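All protein chains but one are shown at their positions in the complex.
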Amino acid sequence: MSGLQDLYREIILDHYRAPRNRGELPVPPAHKVEGFNPLCGDEVILYLEVEDGMVVDVRTSGQGCSISQASTSMMSAAIKGKPVAEVATLIRAFKALMSIHESKLEGADGSDGSDAGGTDLAGVRLGDLEALQGVVKFPVRIKCATLAWNVLQQGLDETAV
Amino acid sequence: MSGLQDLYREIILDHYRAPRNRGELPVPPAHKVEGFNPLCGDEVILYLEVEDGMVVDVRTSGQGCSISQASTSMMSAAIKGKPVAEVATLIRAFKALMSIHESKLEGADGSDGSDAGGTDLAGVRLGDLEALQGVVKFPVRIKCATLAWNVLQQGLDETAV
Amino acid sequence: MSTTALDVARIQADFPILRREVRGRRLVYLDSASSAQKPQAVLDAMDRVYRESYANVHRGVYTIAEEATTLFEAARAKVARFVGAREAREIVFTRNATEAINLVAYSWARANLRPGDAIVLSLLEHHANVVPWHILREERGIEIRWIPLTADQRLDLSDLDRLLDGAAMLGVTAMSNVTGTIVDVARLAAAARAAGAHVLVDACQAVPQMPVDVTAWDADFVAFSSHKLLGPAGIGALWARAELLEAMPPFMGGGEMIRDVTTDGFLTNDIPWKFEAGTPAIAEAVGMGAAVDYLDAIGMDAVRAHERELTRYALDVLTDRFGDRLRVFGPAGADDRGGVVSFLFDDIHAHDVSQVADEEGICVRAGHHCAKPLMRELGVPATTRASFGVYNDRADVDALVAALTKVEDFFSI
Partner (left out) sequence: MSTTALDVARIQADFPILRREVRGRRLVYLDSASSAQKPQAVLDAMDRVYRESYANVHRGVYTIAEEATTLFEAARAKVARFVGAREAREIVFTRNATEAINLVAYSWARANLRPGDAIVLSLLEHHANVVPWHILREERGIEIRWIPLTADQRLDLSDLDRLLDGAAMLGVTAMSNVTGTIVDVARLAAAARAAGAHVLVDACQAVPQMPVDVTAWDADFVAFSSHKLLGPAGIGALWARAELLEAMPPFMGGGEMIRDVTTDGFLTNDIPWKFEAGTPAIAEAVGMGAAVDYLDAIGMDAVRAHERELTRYALDVLTDRFGDRLRVFGPAGADDRGGVVSFLFDDIHAHDVSQVADEEGICVRAGHHCAKPLMRELGVPATTRASFGVYNDRADVDALVAALTKVEDFFSI
């Protein structure tokens, strides 16, 4: 089961079993945003409280597989209390981590939408999130891992307007 | 070229080169009806003058291959001056001649629309028309041979109303 | 190993992909409800077209064009006979069942439905029989009424008369691809007819699993796909009564579907070609014909008996082994369901179940199975689904049980 251990690292299963920041926040001041994985029905709902360019609070709900729920949980922990600019970099770095294989699955040659390639993300520390790297060996599951991040991006775009 | 000689009998080439009853009739009293072979664009136009249950006169125009034009010509010669009832029998007999193979091409098992099977057509004399029998070995061409007869059927149906 | 109605070992030998291994384990394919594997006879039939008789159909007078046309139309006749159609021309070849249903929505429904007209659907429906009607609703303002479900996911027909009252159409699946529920189509069709409604049947799951007779159903439209029927993907069929097809306006425009075209307009061709614009999937039609020949040789009664026995076995061993930790949806008895077993396993998400099962070479589907209204009704985002084909046997079910034990171990660490 070596492939599986790669996918389901202990820290992932831990976030899956004990998700951080579950719950809701009053809307407003929080902004609510949700997303689906059209292929499997997984659902991520984020409540984002952004103030003065900071993600002051975040809560998550929704349902899905271990990977999507762990990714959501790890993301919430990673962005809480961070400046929006830093979160934006984190999103790009995470997507870069996932991107080679995602674009392979999509059939494109790496040029499809991801702008991570051209940016220097060497300095970004992903910490625990790096445990999700094993997902790239399971292309179908990449969308599970990136779902929360796409929803986050959408939420930040909407609050920025 | 034995197969070809079967298809292109001398009498067929004769009707093709010197088609009988070409021309038009004043409408009314004549009835004009036309039909296409959707697959090849062949066109048959008939002018039918039906009086007191008799096909008193017929003229043909249109364009097409040797088979469709010869069949039109032979048909016109065969029906001119005949009672409509007799013409109806002739149509059925001709279609029966063509039908086994037509329905094979259509993929049906002989039960598709042709009602010739159940009727006793043994007594019907097709005369020269039997020269068209060779067409059944060339399924794609059957529609060339039957085009004029379908147009005739439609014309009779319309004049009967 | 197998005690079902079929000689499964012999059948398995007909399916080349079943000789494949995944990570050193034999492939256990339990996803036939999504798409079935293909027997050698189907692959050979298609290959023969390409090697010997490939040409466009209905167009050339030369030998190979005539051969291709004859093969193509013979396939239509086989498919027609297989589902009990009165005539070959009642079969329109489409890309898949989805296009067949969209054809009904774009041609028949747009010509016949007015704002306020009602369509009755069931909560079992696959998206293919939901979304075309949502699109039409947005465009035309029709109403969609839903047949509710019983606690075991049968249709709850207690209110059927009221639902059908004044409805223009009933659209219903003959067998659910999620719960396996078999629907009594003939009874529903009779009720719909009595109410003056047309009847569309999604027979995508039923045609591969049981004898289907569209004439006996007395429906108006029946949609199904080749790829679930041991045939290739890329082709499916709409059966409809000839008079209806004749009265319907064309759907797509192009070559083949016309009798004449000028700069001012066009005349349509005869049915079924009126609905087959452009070059069709030629080898695939022939492959679909070979697939129904293959199933005919087995016999659809035997196929149904096999599906029932295997389903009963699966329901039994899953319950025996996992008890309440495994929740199966759909009717309890195998008589009322096809060869589909959808379940929740503990609180382990279907994706994770399927991922671990894959490690053992087992192919089961995880997800919403293109039936999100039903998933909402079940109150779950996703299920794990095992579904059976003629090539499955009890050993495959046993392999699934063994894999689920590993899933349990893995996620309880």
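Observations
Note that the chains are named A, B and C in the order they appear, and that numbering of residues resets to 1 at the start of each chain.
In this section, a contact is a pair of C-beta atoms (placed from the backbone, for glycine too) under 8 Å apart; a residue touches a chain by one contact, two chains touch by 3 or more.
Just so it is clear, the structure is predicted and the values come from calculations on it, not from any experiment.
One chain is not depicted; across the entire complex it touches A, B, C. Only one residue from C:Thr69, C:Thr181, C:Ser354 or C:Asn392 touches the chain missing from this view: C:Ser354.
The omitted chain makes contact with just one of the residues C:Asp260, C:Asp336 or C:Asp398: C:Asp260. Although one chain is not shown, part of chain A still touches it, namely residues 36, 38-39, 104-109, 111-113, 138-141.
Panel shows chain C; residues 16-17, 20, 22-23, 27, 29, 31, 34-35, 37-38, 43, 46-47, 50-52, 54-56, 59-65, 95-99, 101-102, 105-106, 123, 126-128, 130-135, 138, 144, 146, 225, 227, 232-236, 250, 252-258, 260-263, 265-266, 277-284, 351, 354-355, 357-358, 362-367, 370, 372-373, 376 of it touch the chain omitted from the view.
The missing chain lies against chain B, touching residues 1, 3-4, 7-8, 13, 39-43, 63-67, 69, 138, 141, 144.
Operating definition for what follows: only the chains that are shown with their structure count from here on.
Work out the mean CA point of chain A and of chain B, and you get 73 Å between them. Centre-to-centre separation between chain B and chain C, using Cα means, comes to 43 Å. Residues of chain A in contact with two or more other chains: none.
Across the assembly, chain C contributes no residue in contact with two or more other chains.
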